[in-house]
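Only one protein chain is missing; all other protein chains are in place.
What follows is subunit A.
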Amino acid sequence: MPRTASKPKKKRSKPYTVTSSDTVSVPSASSETKKSSKEKDGKYKLFNKYANASSGVIDPEGIEKLCSKLKVSHTDIKILMLAWKMKSERQGYFTKAEWRRALKALKVDTIKKLKKALPELEQEVRKPLNFSDFYAYSFRYCFTDEKQNCVDIETICQLLDMVLGSTFRDQVDHFVNYLKIQNVYKVITMDQWMGFYRFCNEIIFPDMTNYSLELAWPSILDNFFEWMREKQA
């Protein structure tokens, strides 16, 4: 993003500065660029700490380093949420722009601050409106090439655990079980993925008394439902 953007920027709290005002005074262009360059430096410094020098992006190794610094596991949902926040396009890699986007939105520029911001981020993402967007994003994040539109079962099982495990433990456990046992489906489509989320939200579990095969649920959930019923009998 060019440094000399003409849009008035909100005043941000700079590191080590005394003031942090909430007024929306439009600072002069020069002072603004000075401030933003300072801030950007902070973020970029942080970025460069973890980025691969030759490729210019944070690669999986860098992410692992980052995670250990943040004291979260790299399979922790918060990392995925961070990726969502930065609209990261490629799993395992963070570009400079993406990094900046996230840190800017979170208003942080040090590891310490980032670490503190993560729980807040999680709260924000868990809000229903955000979460369904995040949920869809997490599916697309698994694509490894452009034309891809579905994800293999194994990856799905892990992803479900990560993304829905804390809120819908029961459903996820059973569904993952089912996915592993069945052999009709080798991949999951976006429609099926979103369908499962709706299922968790709308269907009473494990009774499933309000589920019906006549409705428009994806067939995989119909099969899941029948499988559950058989088990319960």
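We adopt the following convention: contacts are C-beta pairs under 8 Å (C-beta built on N, C-alpha and C of every residue); 3 or more make two chains touch, one makes a residue touch a chain; residues count from 1.
The criterion applied here is as follows: contacts and distances are computed from a predicted model.
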Tell me the UniProt name of the left-out chain, picking from "Cullin family profile domain-containing protein", "tRNA (guanine-N(7)-)-methyltransferase non-catalytic subunit", "YEATS domain-containing protein" or "2-(3-amino-3-carboxypropyl)histidine synthase subunit 2".
"Cullin family profile domain-containing protein"
Tell me which residue among A:68, A:144 or A:219 touches the hidden chain in the full complex.
A:219
Which of A:87, A:107, A:198 or A:231 touches the chain that is not shown?
A:198
Considering the entire assembly, which residues of subunit A contact the chain that has been omitted?
149-150, 189-192, 195, 198, 214-216, 218-219, 222
